[in-house]
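Just one protein chain is left out here, and the rest sit where they should.
Coming up: chain A.
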């Protein structure tokens, strides 16, 4: 599908906030709307923050608390002065006529606002996250209509965000949907298990190729060669000495840390005497 217009890059924090504000909506409200904040680039729009705006929607009219939206934007600007209003979001599957009105309001705030829909009601068994930009259509001079053209949506993460999202994804698999934070060696163990799982998958694939069940793919083969050659070839003595010196360093540091802790505990006991 040919898409014109900027690419929309969304941070996961925005989606999480939208999901949360949907859960807190008022009685009787079928959807939630709010403002999107972020930065605009030449070819892309990066959405980094959002806040929900109270609004009332009925059959024939829609009322949005614009004062509130302006206030919130001012407050947010104090924290992150680089963020500007770049559009708005709404939960729900379709674009209604009310959306047009709201979009007009936002066109006054931002240059070319993006409209994001997040289908929280899961109408098609999926949470469709789509972005639109408005385009004028119709005969010039006569009644002009507005058409929403879809845009590509990409997700981008900061490094630390990705780690946070990784943890959330593991939480999703945990029973009770709750997970504590692990620490220490458990984490290394967890990471090692994940790598091991990936290696098992790769091995299974190789087995299948060898037994002729699956066609051998050259690009995958190249990746595999890269992978195997990544383990550096070091002579056994060199590696042994490197390993030993590293282990010695770490052990020494542990010893010193323990010593320091004992020292301050002792100092305290002496003072309290």
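Following the convention adopted for this analysis, a contact is a pair of C-beta atoms (placed from the backbone, for glycine too) under 8 Å apart; a residue touches a chain by one contact, two chains touch by 3 or more; residues count from 1.
By our rule, contacts and distances are computed from a predicted model.
*Asks:* Out of "Transmembrane channel-like protein", "NTF2 domain-containing protein", "AP-3 complex subunit beta" or "Eukaryotic translation initiation factor 3 subunit H", flag the one the UniProt entry gives for the chain missing from this complex.
*Replies:* "Eukaryotic translation initiation factor 3 subunit H"
*Asks:* Among A:42, A:108, A:213 or A:233, which one touches the chain that has been omitted from the display?
*Replies:* That would be A:233, which touches the missing chain.
*Asks:* Considering the whole complex, not just the chains shown, which residues of chain A touch the missing one?
*Replies:* Residues 11-13, 15-17, 19-27, 48-49, 51-54, 65, 68, 71-72, 75, 78-80, 82, 120, 122, 126-127, 129, 153, 155-169, 171-172, 176-185, 187-189, 191-192, 194-195, 231, 233-236, 239, 243, 246-247, 250-251, 253-254, 257-258, 260-261, 264-265, 267-268, 271-272 of chain A touch the chain absent from view.
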